[in-house]
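All protein chains but one are shown at their positions in the complex.
Chain naming follows the written order as A and B, and within any one chain the residues start at number 1.
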Amino acid sequence: MRHYVTVGILVIVMTVLTYIGLNSAGLMPLAASAQAGPIDRLWNLEMITISFLFSLIVVPMVYSLVVFRRRKGDTTDAEHVEGNTRLEITWTVLPLFLVMIFAYLGSANLAETRRVDPEAMIVKVTGIQWSWKFEYPADPATGLTVVSDELHIPVGKQVLLRMTSMDVIHSFWVPEFRVKQDLVPGRITELRITPTVEGDYKVRCAELCGTSHAYMEKPVIVTSEADFTAWMMEQLALAEELAATPEGAGQLLVSANGCAACHSINGAPGIGPTWFGLFGSEVELSDGTTVVADEAYLAESIRAPQVKIVAGFETQLMPTYGFTDEQIANIVAYIKTLR
Amino acid sequence: MTQTHDKRFMLTQGVFIFIYLAVLTGLEFFIAVAFNAVPLLVVVALVKAALVAYYYMHVYKLNAEHEGEEGSYEYKSGTNRLGLWLFLISDSFVFGGLMIMRVNLLGLTRPELNQFLGLGVTAVLLISSFFMNRGETLINNGDRKGFLANTAITFVLGLGFLLGVVLVEWRLAIEEGLTPSSGPAGAAFFMMTGMHAFHVFTGLILLAIVWLNGRRGLYDQKNYPVEAAAVYWHFVDVVWIFFYPALYLIGTVIG
Partner (left out) sequence: MRNTNTLGRGLLLLVIGGVLGYGIGLGIDLLVSGTLNFSGSVASAFGLLLAVTAFFFGLYGYRGITRGLVWQVVGTLLGGFFVTGIRALVGSPTIFGAFFFSEPAWVFGALVGVVSFIFGVGVVDDWMKWARGIDTPEHHEDEPGWGKYFGVSLDHKVIGIQYTVTALALIAIGGTFALIFRTELAASQLQFLTTTFKLFNQTGPQIFNTLMSLHGIMMIISILLGISGIMNYVVPMIVGAHDMAFPRMNAFAYWVAVPASVLLLMSLVLGGFDTGWTGYPPLSARAPVGMQMFFLGVFTAGWSSILGSLNVIATVVRMRAKGMSAMRLPIFVWASIATSIIALTATQLIGLSFQLVMFQRLFGMGFFDAAKGGNPVLFQHLFWFYSHPAVYVFVLPGLGVISELLPVFVRKPLFGYRWVAMSSLAIALVGFTVWAHHMFTSGMNEYLRVPFMYSTLLVAVPTGVKFFSWVATLWGGKIETPTPMLFVLGAILVFLMGGLTGPPNATVSTDLHLHDTYFIVGHFHDTIFGGFVFPFFAALYYWFPKATGRRMNEFWGKVHFWMMTPSFFVLTLGMMRVGLLGMRRRIVDYDPALGLDASHLIMTIAAFLIGLSVLIFFINLFYSMKHGEKAEGNLWNSRSPEWQVPSSMYVHNYKVPFEVVGEPYDYGLPGSKYVEFMSEKKH
């Protein structure tokens, strides 16, 4: 009998110690969204349960190893106990209840994270190997949309991300916001986030998407509503200004479509050839021939990237973006300015 | 010597089962054309499959009472029988997976196919099962000549099915614009008929082997290999019992 009492007490002690230990390990990042609240609460409940169940098994195990060790010289077998049907039923039915309760709690918890705000700002998110593109709602006055590779969102308001991928499966995740959602080519997936703490975060792709998966990250800036509006105005003005010239329009396209993920503009080596000094230079191709990087070459390289591949970049696949001829001309105009 | 009922009884039963299968196939075609009622078509397919599994594949033999001493030929055949059915259970998962693919990609639509041809190859395969059943019954009763004749007919019909699908059906489909790369309907059609055709092909190899060995007199007494080849052949037929409505009958044409 005393064995059971001792073990009982030790289990309780161990549970408390384990839970304290887990909690003090600082395991979760800052909770910065309304969705994080329920998730962290459920996580906490799960930590308590884990601490208890861990102790429930480990304590009797270790206790047995100490107390029920074979004594020196004793070669007899232990007491012949085959089982205890009541106990078996108990430890089948009780966990069954526990499991169903958790499933129910999990279900309710999920519903909490999916609360819909009908006034949520819609941001179109596109994942491309290996960058993010965010399109904000059109400005009612000018009809212009801001397209950026940074996600700016106002604190305290729900944003609805409507997401798709241009190529392979990606996944949107900001650890501080907790929730995650894959971007699937050919369909639109949705994620609702209500940021609660201002700050600078990062979205990093959370589904293996190829060579530069590790580096597919962009800033997520949460500011006050006023600052957000100011930023939007600034971006719209910039867009309007740039849109006036071909190079400017090209620059807008380049920053929106994440070309910098592979092509540097300052000569640094990357996954793709650098654009610095590219226009007019001589380029050696993978088949051994040499071409001059004129407008026609650049335009073709954007429209049909697989036709001519630069030597040394044979294993890299540049996606086809489906730009219009005008867009391509603008991008080429922009590249021409990089010298 | 395998325990069998009276030879006459078994042969007659084989004929009746074939008649039921033929009638059900006709019914299936009619339901598809007239009502396009998916649940009914599923039920008909299940009934056909059950008939083949029970009467042609004699699945009840797995539960045989008197199997002889361990180490005897009968006991070993029983073990082989279990092994074969386990293999067929495993193989069913491939075809099940292909069905899931078809349902997920096409839903209640289907490719545009030549119905006359579809019904034709289906009939050929069903008839081949009939002759296989006859051949197996005959060798069980020591009739080598009858076994060889019926198995040869099975082989020819099976080859006819294979060529009908691969040479005629496929060519026709491609001409009509249904190719492996033309879209989900083409992909599903070619993959499903292709995997099935592959199994028909391996079935033909097994038939050829038992035919040649049968001619050498190897199955006059111990003929489990014939049972194995026959059961495998009927399995291939059962798969088609499901694939035929899935590709030809269920759903509206998308083109």
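For the reader, a short list of remarks on this structure follows.
Following the convention adopted for this analysis, a contact is a pair of C-beta atoms (placed from the backbone, for glycine too) under 8 Å apart; a residue touches a chain by one contact, two chains touch by 3 or more.
Keep in mind that what you see is a predicted model, and the values were worked out from it rather than measured.
The missing chain, though absent from the display, is touched by one residue of B:Ile31, B:Ala187 or B:Val231; that residue is B:Ala187. Interface note for the absent chain: among A:Gln181, A:Thr194, A:Ser255 or A:Ser301, the touching residue is A:Gln181. For the chain missing from the display, the contacting residue among A:Leu96, A:Ile122, A:Ala138 or A:Val292 is A:Leu96, taking the whole complex into account. Although one chain is not drawn, its touching partners on chain B can still be listed: residues 70, 75, 78-79, 82-83, 86-87, 89-91, 93-94, 97-98, 100-101, 104-105, 180-181, 183-184, 186-187, 190-191, 209, 212-213, 216, 218. Touching residues on chain A toward the chain that is not drawn are 25, 27-29, 38-39, 42-43, 46, 49-50, 53-54, 57-58, 60-61, 64-65, 68-71, 74, 76-84, 87-88, 91-92, 95-96, 99-100, 102-103, 105-107, 109-110, 112-114, 167-169, 171, 173, 175, 178-182, 184-187, 189, 202, 204-215, 217, 269-271, 288, 314-315, 317.
Definition applied: only the chains that are shown with their structure count from here on.
Chain centres here are Cα means. That of chain A falls 49 Å from that of chain B.
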